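There's a structure below that I have some questions on.
Apart from one protein chain that is not included, each protein chain of the complex appears where it belongs.
As written, the chain order gives the labels A, B and C, with residue 1 at the start of each chain.
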Amino acid sequence: MYIHEYQSKRLLHTYEIPVPRSEVFTQGDSIEKFVANFGGESWIVKAQVHAGGRGKAGGILWTHTKEELKQQIDKLMGTRLVTKQTDAVGLPIQTLLVEKPANIKREIYLGLLVDRASKKITAIASAEGGINIEEVAETSPEKIASVNIHKTSGVQGYHCRLLAQDLNLNKAQFKQFSHILRQMYALFLDSDASLIEINPLIVAEDESLLALDAKMNFDDNALFRHKKIASLKDTSQENPIELKAKQHDLNYVKLDGSIGCIVNGAGLAMATMDLIKHNGGEPANFLDVGGNTTAQRVTQAFNLLIDDESVRSIFVNIFGGIVRCDVIAEGILQALEETELTLPVVVLLQGTNAEQGKEILKGKHQLITAVSELTEGAKLAIEKAGGQS
Amino acid sequence: MYIHEYQSKRLLHTYEIPVPRSEVFTQGDSIEKFVANFGGESWIVKAQVHAGGRGKAGGILWTHTKEELKQQIDKLMGTRLVTKQTDAVGLPIQTLLVEKPANIKREIYLGLLVDRASKKITAIASAEGGINIEEVAETSPEKIASVNIHKTSGVQGYHCRLLAQDLNLNKAQFKQFSHILRQMYALFLDSDASLIEINPLIVAEDESLLALDAKMNFDDNALFRHKKIASLKDTSQENPIELKAKQHDLNYVKLDGSIGCIVNGAGLAMATMDLIKHNGGEPANFLDVGGNTTAQRVTQAFNLLIDDESVRSIFVNIFGGIVRCDVIAEGILQALEETELTLPVVVLLQGTNAEQGKEILKGKHQLITAVSELTEGAKLAIEKAGGQS
Amino acid sequence: MSVLIDEYTQILCQGITGSVGTFHTQQGLDYGSKIVAGVTPGKGGSTHLDLPVYNTVSEVMQNHEIDATVIYVPAAFAADAILEAVEAEIPLIVCITEGIPVQDMIPVSDILETSASLLIGPNCPGIITPDQCKIGIMPGAIHKAGNVGIVSRSGTLTYVAVDQTKQHGQSTCIGIGGDPIHGLDFIECLTMFEHDQDTDVIVMVGEIGGTAEEEAAEFIQTAVNKPIVSYIAGASAPPGKRMGHAGAIISGGKGTAEDKYKALENAGVHTVRTLAGIGEAVNKILA
Partner (left out) sequence: MSVLIDEYTQILCQGITGSVGTFHTQQGLDYGSKIVAGVTPGKGGSTHLDLPVYNTVSEVMQNHEIDATVIYVPAAFAADAILEAVEAEIPLIVCITEGIPVQDMIPVSDILETSASLLIGPNCPGIITPDQCKIGIMPGAIHKAGNVGIVSRSGTLTYVAVDQTKQHGQSTCIGIGGDPIHGLDFIECLTMFEHDQDTDVIVMVGEIGGTAEEEAAEFIQTAVNKPIVSYIAGASAPPGKRMGHAGAIISGGKGTAEDKYKALENAGVHTVRTLAGIGEAVNKILA
């Protein structure tokens, strides 16, 4: 689960990591009142959306007077921001972070994440912080220092020294850096985070370190034990269909194509997309109804795809395991009765009682074509969607 | 570093582990005022000394009226308590814990310690808690459950289940037990403890668990980072010579014999005691002046032994390593000039420049006899002390 | 012979009285698996599906010989259950549970590293040696004893691979699970299949993300002589939404399906670009 920049910074502040002075402006607040509290100083107004690339997209604005501040708040609030990390519709701006600008001498990168390969929490740092850090990682990996933190030891002095090796910090800055890393790590453990990044962590004009932007991601599977973190969720930042899918515990990701997919198992769902692409089509979504699915979940999946206007045909690919294909087939027929679907549906049933399932579907519903094989199914779904996209 | 029962219980209370209601009476407090605050209830008055076996030694008294309470406080305060764990002089009673008696249904044992063999923190529990737990351990080890707690995982549910397996706890008690173990473990880590015992952990009449007595020991080497724990030190409970030794950073333990030992290195100090015993003598002390000792430390050691009236002769056994024996020899001569020692001193110098050292000592001081060999030295020290003890 | 389990494997079930545990224990018993006991804290002393239930794994070990345990306990308590099995030194631990918090798995992996236990999963279908022993949630009926060894990160893709190799049957199928931190990985499974005389061909089903397939490819080059057929799911997956940089920084842009295919092909693996190709490739090798 992602949270907003302002929420991340509040967490950092709670863990005694220095962040700029700031105020949060929420949709519905009085601009007059809000602006009245600020002097004639310079401020930065930052749109709070769950996406990077805000600066170039016009989501971060500088102001120097009360009047300007009013105008910029008014300009951003309630609009949608489209960045290179969002889709074409963009994300709604419902909160603004109004922050004191910092005088930046240098930008450092500092991150913590769970690393698959080492099965440990890994800390990463680079003297080349800022928006180009990914490029640095790809083109100059030697400029990125990383070290695993064993859970049994926690952050030790040597972790800090290793990461700071190329950061050119003076003694006081190194002390502050060590403090920040230890506190980030504590937050990481306390909150079941999967990612905490401070980027940039700046060296300010006054030589102190300051967290200028922060990104955090938390393990959805652990939210049950972190009520406070869970309450930071902002569903306005999520795709409405994806949101609806989650409510039904369906694993759905919206894509750009025209062939809707209903598949059981994440692996098989990906493999089905691969198959469609391989045969010249474009999947409209990734949709995993769960390894051991039920007829009911297939119905929910149909209901979900109805909301997506770009879907032209639906490919149902179910491998019957514990749940038998004949039961799934009956479920599909019933689902088509209950929903207002008008799209062609190609169904591939494999595994337990696959033949009986196919038999049940045969000729029962005009929209349905039952197939026997993967490639056949993919090709037919593409054809029904109106040929290659 | 050991602390008193009342201090241990305050720590448990801080960690939300239930302890009986109590008040602390300190030497110099007004008995009248103290007693005035209590109703006519029953109370237990417990002498706070750094030794077990207080009950049998008369250090734990029951009272039922205000008058009795006054009398018992008056009776114990300011005296010395001799238990099977103290020497014949006993330990001074300067603090009393006045506690609400609990109705005991059963007594459980629960302990945490650093285990050498597994190099882990080990938790131990037994349904046969109370004063006989050591006997239980020796005669019925199957009644003691123990499990290692990996630092990477901390206390897990299975640790609690494993320890509670034979404790016959109901569901609510198991929940309380798990809480207590987790909190004890947190305290153990937070305070660099080397031992935390709750014994007995009782099941009270009302079916809840309560820590009726607690013993804690903290790692002296870690006290530098635990100012609060360090401040709990009660030097009145230590042997005055041992205390003086510690101030000079000498490793000294008072024993019952007549031959004072000054040795460099803990191993060699023990080996020297072994040698004396092997030859029929009794060492008056264990005294390690440090692996790489200096002449100055030998002088301090002489000054320490002067305070022990039971010492009849002194055996100095130094293995010259980095520090040369000739330097040590000069130091010994100077030390004898400066101290008021009148006891015979047998000196064995081995290692670097041993011969020169012996040469220096030869005939220089009437009290000193230099020897060349371990057994020779031990025998001579015994002889000088007046023969076999 | 087979890999890890056979007809003699005696099995414990942790979380036996829950609905998932009950259902799949019954399925396992019906298949012929030797499930001999169960654990559910607080229900010790009772019987369930005619099997004795205990409060702790340690009690089980005092009364039974256990070769493997299967875990169906809810996600919040699953890591604890794995650790209890490790503490009891059960040689094979199969954890089916999905949705375990990743940070719960870090200590599990630390402790496993110095233990005598092997972990399959979590978030996996389990392991089956057809007609001998089934530990997990896979549908027994689709399997058939044979000479193809299957190892897969994805559950349903394992079943598809089984279906694709139905002509020859399977020696053992292992679903290692797709969670970021899991137990057995491709390399360990490939090693076991390489040394298993009942396995003639290995099917390895991978997924995008991580570098397990790349590491397996490197290993195959020096240590596996048997033919391997491999499919990687996710070639068509979009880079996906992400807000942070750290994942990309640490992987340095690796882990795409194309990277994995290339590495495997360099190691002499027979790769197939669609699921449907698995059967064909295996048939060709065994023709």
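Quick note on the criterion: contacts are C-beta pairs under 8 Å (C-beta built on N, C-alpha and C of every residue); 3 or more make two chains touch, one makes a residue touch a chain.
No experiment lies behind these values; they were computed from the predicted model shown.
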| item | value |
| --- | --- |
| Omitted chain's touching partners, listed by label | A, B, C |
| Touch with the omitted chain, as defined above, among B:E16, B:E41, B:E67 or B:E373 | B:E373 |
| Touch criterion as defined above, residue of A:T26, A:N103, A:S153 or A:S372 at the omitted chain | A:S153 |
| Among B:G59, B:G265, B:P344 or B:G357, residue touching the chain not depicted | B:G265 |
| Candidate in contact with the missing chain, chosen from A:Q165, A:S208, A:T235 or A:Q296 | A:Q165 |
| Sole residue of B:D192, B:D308, B:E330 or B:E359 that reaches the chain not shown, by the stated touch rule | B:D192 |
| Interface residues of chain A (partner: the chain not displayed) | 147, 150, 152-154, 156-158, 161-162, 165, 171 |
| Residue ranges of chain C at the interface with the undisplayed chain | 110, 113-114 |
| Chain B residues touching the omitted chain (full complex) | 2, 50-52, 85, 109, 111-117, 119-122, 124, 133-134, 137-138, 141, 144, 146, 150-152, 189, 192, 194-195, 197, 199, 215, 217, 219, 221-222, 224-225, 253, 255, 263-268, 270-271, 273-278, 283, 286, 291-292, 319-322, 350-352, 373-375 |
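Definition applied: only the chains that are shown with their structure count from here on.
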| item | value |
| --- | --- |
| Most remote chain, CA-based centroid, reference being chain C | B |
| Chain centre separation in whole Å, for chain C relative to chain A (CA means) | 28 |
| For chain A paired with chain B, centre-to-centre distance based on mean C-alpha positions, whole Å | 57 |
| Chain C residues counted as touching two or more neighbouring chains | 106-107, 110 |
| Chain B residues counted as touching two or more neighbouring chains | 150, 152 |
